[in-house]
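See structure below.
Of the protein chains in this complex, all but one are displayed in their positions.
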Amino acid sequence: MSETTVRHAGNRVFIAAVVLTCIWVLLPIYLLAINALSAPAEVTGFPKRFWPSFDLASIQFFLGFRGVTSALWNSVQVAALTMVMAIGAGAPAGYAIARFDFPGKQVFRFMVVMTRAFPLPLLALPLAVLFIRVGLDDTVIGLAFVHTTLALPFAVLITYSLFSGIPYELEEAALTLGCNRVQAFWKVVMPLAAPGIAASAVFAFVVSWNEVFAAAVLTIEHRTLTAFLLQSLDVSPLPLKFAGGAALVVPALIFIFAVRKYLFAMWGIANR
Amino acid sequence: MPRLLPYLLLAPATAFLCLFFLYPFSLVAIDSLTDRGAWSLRNFERMADHWKFGSTFRNTILLAAVVVPLQLTLALMMASMVSRLKRARGAVLYIFAIPLGISDLAAGLVWLAIFEQSGFLNSALTGLGLIDHPQLFLGYQSKGVIFTAIVLTELWRATAIMMVILVAGMGLIPKEYGEAADVFGASRWQKFRRITLPLLKPSLQTALILRVIMAFEVFAVVLALGGTNLPVLMSETYHWQFTMQERGVAAAYAMVILGISVGFTVLILRLLHVPKEARP
Partner (left out) sequence: MAEIEIKGVGKTFGAFTALHSIDLTIKDQEFVVLLGASGCGKTTLLRIIAGLDSPSKGEVWIGGRRVDKLPPRERGIAMVFQNYAVFPHLTVFENIAFGLRMQKLPQAEVTQRVTRTAELMHIEALLQRYSGQLSGGQRQRVAVARALAMEPDVILMDEPLSNLDALVWMPLGLQGHFEPLNM
């Protein structure tokens, strides 16, 4: 074989490997979609067909099931609150460690990085008791506090890298052109950082939307969708599980698509 | 710059982490070490004496030991693929990254659709004539199959996060190093082994720490696929807290998870340590 033939063969193997890996990722999602888009009788029937019948009865059954719509609404509320709190507290901190040198900076960074070595959902255990004492038990805001703890370190590190990427000189230029510090931030830094901040907000939303353990521990009446699905795993019929699974996956697909440009900016900084 | 400004900016995040991170963790520690108001190791004794503890601990460690190395290999392969791609790089990256947004519960349900008795695996196998009638894959007698299904689900779900960290890390390695290696006649494999891998150490460190801790937190995937047939540390914690209403024992379990998480973090930091002088 000549060298070019070897190279061609190598390329073909490479492309095949890429295609296979893509199928490995996409096929399970497709199979879940078949179940979600078929009638309940087909979902429990055997053997399965490998294409959906586009019957919305499973979805209707899921949405009509007792507790589902309120669980969906709770999930959205908790995730939205988490998003606001994580960015509200995280972005100023990210800005401070990106722009200023001050005593105590390393201590703060250490605390943020240390959260990674801790299984954070376990926080829900002591907080379950604490929340009863202060009247936050089984509330949307109580759970959002725990989810914010999960999302906050990411928000700090992501916004830190965003603000570090915007030269301080730009802010100084605004200062010499008649801005005060606040105006310089809003007119120069914000427009440049906004897309990235939006991406990290979306990321915080997803963290909360997907969280299972703390949600299951902290909510009883006001369950989120994950907690609802988890607690009814043994008893719920298959069509409900799969439609519920699809309801969890679809927003995740959209979110990851929305932030795809920032995934690497987010994780590139994870090394420092 | 006003001297107080940075502290003012840090205040909300610091307050939050103290109130909802440091304080609750100290509470868990105290809960686990007290019994009816007095210091005692009774919670740990009750945890360890329970007949399920041994298999719970073993299952968790075994899962991590099987999943993480496989996952690291797969993530490195996917990252290398992405960095070698010229066309369709964005699309492939997006597809590879999709599981990043999928929760462990949703992933468990996705793979349940494949492994359950009337699921797609049985349908495919009967369709191909390999079996006569559908098998019960996830029954309590077939723990091996449940274990395999969980491994596959974890591989499918959580490889993306390692892959993304590694791709980001590979992006930070200057191209000249690889080109220099080319000039000295290194093969593709030698380049990967001698240049990419050593320079990737900081990213490997991050990816491994994150992933190992996630492995000890495995919870919803196990419940979705195995129910209570394959107990793990996190599901037992939940069980003691909720069904048994024994918060002390649940806290002891939490301390075990915390202990192995911190232990492995330190171990990984040690093993993949890059001396300061050798950093780019």
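Order of writing sets the labels: A and B. Residues in every chain begin at 1.
Operating definition for what follows: contacts are C-beta pairs under 8 Å (C-beta built on N, C-alpha and C of every residue); 3 or more make two chains touch, one makes a residue touch a chain.
Being a predicted model, the structure only gives us computed values, none of them experimental.
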Touch list for the missing chain, restricted to displayed chains, reads A
Consider the whole complex, including the chain that is not shown, and state which of A:L177, A:I220 or A:I254 touches that chain. A:L177
Touching the hidden chain in the complete assembly: which of A:L143, A:V188 or A:L263 does that? A:V188
Residues of chain A in contact with the chain that isn't shown? 167, 169-170, 172-180, 183, 187-188, 191-192
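Here is the rule we use: only the chains that are shown with their structure count from here on.
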Geometric centre distance via CA averages, chain B-chain A, whole Å: 16
Using the touch definition from the top, list the residues of chain B that touch chain A in their complex. 1, 3, 5-7, 9-10, 12-14, 16-17, 20-22, 24-25, 27-28, 31, 77-78, 81, 84-85, 90, 92-106, 109-114, 116-120, 122-123, 126-127, 134, 156, 164-165, 167-169, 171-172, 202-203, 205-206, 209-210, 213, 216-217, 219-220, 223-224, 227, 234, 237-238, 241-242, 247, 250-251, 254, 257-258, 261-262, 265
Within their complex, chain A touches chain B through residues 14, 17-18, 21-22, 24-26, 28-29, 31-32, 34-35, 44-48, 50, 85, 88-90, 92-93, 95-97, 99-100, 102, 104-105, 108, 111-112, 115-123, 125-130, 145-146, 148-149, 152, 156, 206, 209-213, 216-217, 226, 229-230, 233-234, 238, 241-242, 244-245, 248-249, 252-253, 255-257, 260, 263-264, 267-268, 270-271
